[in-house]
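Complex shown without one protein chain; remaining protein chains in place.
Moving on, here comes subunit A:
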Amino acid sequence: MEKIIEVAELYKTYMLGTVPVEILKEINLSVDKGDFITIMGPSGSGKSTLLYLIGGLDKPTSGKISIKGNDISVLSDEEQSIMRRREVGFVFQFYNLVPNLTVEDNIMLPILLDGKKIKNYRSKLDEILEVVELSDRKNHTPRELSGGQQQRVAIARALINEPDIILADEPTGNLDSKTSDEVMKLLQRINKDKGKTILQVSHSHETAKYGNRIINVRDGRVWE
């Protein structure tokens, strides 16, 4: 299988006041293309930090993270931003939509930031809206949507630029069980039908069952 993500000897240390705290230690990990991985672990174990490091939202203290063979820890801010637009799509627990933008604009955000013409992506947008079942809501603002709908918008935003990797940080953490189920099924469909690699962070074994692999993070280390 093609290795899409490779993490080698990864360390991440934060300063808590004047005290250094080692969040991640000696992480070695590889993800195959098409995997649906659930990263699990107790609060403060470093699972979200690992996800953000893979997504290029943060820089490791040491070690190497490769996305499709490219070491992202050496990229400049500009290059990392481009990587976030094109190679990965993020889905967050609190949806993280821009409140004053419409559903359409929120979904198109990576396209806009990539300097591409929106009109070339209209049909793509319609297609994705159909997948997330929000075709009738594209002119609404996030505050006019329910939590589940907002999360589906966030998933659509993650898909619009057709990245190979979807990174989801507790995507159902803020949803009721029925809506959680819907969102997880959607992610599963995206994984299976579109061949997207998904890494999700979760506390719940219920959601983990939608994936094909579980990685445990405890005390800053990875256990499988």
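Basically, a contact is a pair of C-beta atoms (placed from the backbone, for glycine too) under 8 Å apart; a residue touches a chain by one contact, two chains touch by 3 or more; residues count from 1.
Please note the rule applied: contacts and distances are computed from a predicted model.
*Asks:* If you had to name the missing chain as UniProt does, which of "Formate dehydrogenase subunit gamma", "ABC transporter permease", "SPW_0924 family protein" or "Phosphoribosylformylglycinamidine synthase subunit PurQ" would it be?
*Replies:* "ABC transporter permease"
*Asks:* Which one touches the absent chain: A:Asp114, A:Glu144 or A:Asp176?
*Replies:* Spelled out, the listed residue whose C-beta touches the missing chain is A:Asp114.
*Asks:* In the whole complex, not just what's shown, which of A:Phe36, A:Phe92 or A:Tyr210 touches the removed chain?
*Replies:* A:Phe92
*Asks:* Touching the hidden chain in the complete assembly: which of A:Glu6, A:Asp58 or A:Glu127 does that?
*Replies:* The single option touching the absent chain is A:Asp58.
*Asks:* Considering the whole complex rather than only what is displayed, give the residues of subunit A touching the chain that is not shown.
*Replies:* Residues 48-49, 52, 55, 57-58, 77-78, 80-82, 84-86, 89-90, 92, 94, 96-101, 105, 109-116, 118, 157 of subunit A touch the chain absent from view.
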